[in-house]
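Excluded from the complex is one protein chain; the other protein chains are retained at their positions.
Order of writing sets the labels: A and B. Residues in every chain begin at 1.
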Amino acid sequence: MHPVRKQRLYLVLFIALFSSIAIGLVVYALRGNINLFYPPADVAAGMAPVGQPIRVGGMVLEDSLQRSADSLAIRFKLTDYQESVAVVYEGILPDLFAEGQGAVASGVLNDEGVLEASEILAKHDENYMPPEVTHALESSGYDEKGKAR
Amino acid sequence: MYFDSLQAALHMGGHGFFVWTAYAVTVVTIAAILITPVLRRRRFLRQLTGQLKRAQGAADPSAPGER
Partner (left out) sequence: MWPIFHKFGSPPWLYAISGAILRWLLPITLLALVTGMVWGLLFTPSENVQGNSYRIIYIHVPAAVVALAGYYVMAFAGAISLIWRMKMADVAMKAAAPVGAALTFVALFTGAVWGKPTWGTWWVWDARITSMLILLFLYLGVVALYEAFDNKEAAGKACAVLSLVGMVNIPIIYKSVDWWYSLHQGASIKFTGETSIHSSMLYPLLLMIAAFYALFTCCLLLNMRAELLQREQRTQWVRKLINEDVVN
């Protein structure tokens, strides 16, 4: 290769490498802020600030959802299957919100460790199945990965 | 077809507005990125053809039209 071109090739590699390192360091320094939410385990460990707006995300624990009889108020638990966080919320829920589904609640953690949520977002997983297939799988006792339930 | 009627396909169980809006905007964007370069090339070809014609029409090569 021509020496001038070789020099330019090194320049290009230098730009690509050092901009990657610089941005990589920035991203590494900001890693805590880039996370959209705290998992319940972090909240239980006291890593989430109390009295400040935060988000907590996890699965809505089965059989934990309690609805108020006369208002839109609800109470449920978010879990990562290690710890769980109780959430209270009053308002409209996204269609996908259900027990056993993922959710992200934003609000303020009170002194008792209960999240007083002002917004609930539903989180879904990467599985896409037609309803009939899901029902067939459920009745066969195996999940979509072929493992016994 | 998955849907029983055109009505059902448009409504999509309440999600029709979202799905059809997303597809409409996508189709318009695709059309725009395909048509823009075609129009640009045509416009330029027309312009250059005119320039050449004028240049051929004029005996003096430094006539206006030849830039």
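Heads up, the rule we're going with is that a residue touches a chain if its C-beta (ideal position, glycine included) is under 8 Å from a C-beta of that chain, and two chains touch if they have at least 3 such contacts.
Keep in mind the model is a prediction, meaning the values are calculated, not measured.
Asker: If the hidden chain were put back, which residues of chain A would touch it?
Answerer: Residues touching the hidden chain, for chain A, are 5, 8-9, 11-12, 15-16, 19-20, 23-24, 27, 31, 34-39, 57, 93-97, 101, 104, 119-134, 144-145.
Asker: Which residue numbers on chain B touch the omitted chain?
Answerer: Touching the chain left out of view, chain B contributes residues 1-3, 9, 12-16, 18-19, 21-23, 25-27, 29-30, 32-34, 36-38, 40-41, 44-45, 48-49, 52-53.
Following the convention adopted for this analysis, only the chains that are shown with their structure count from here on.
Asker: Taking each chain's centre as its mean C-alpha position, how far apart are chain A and chain B in Å?
Answerer: About 41 Å separates the centre of chain A from that of chain B.
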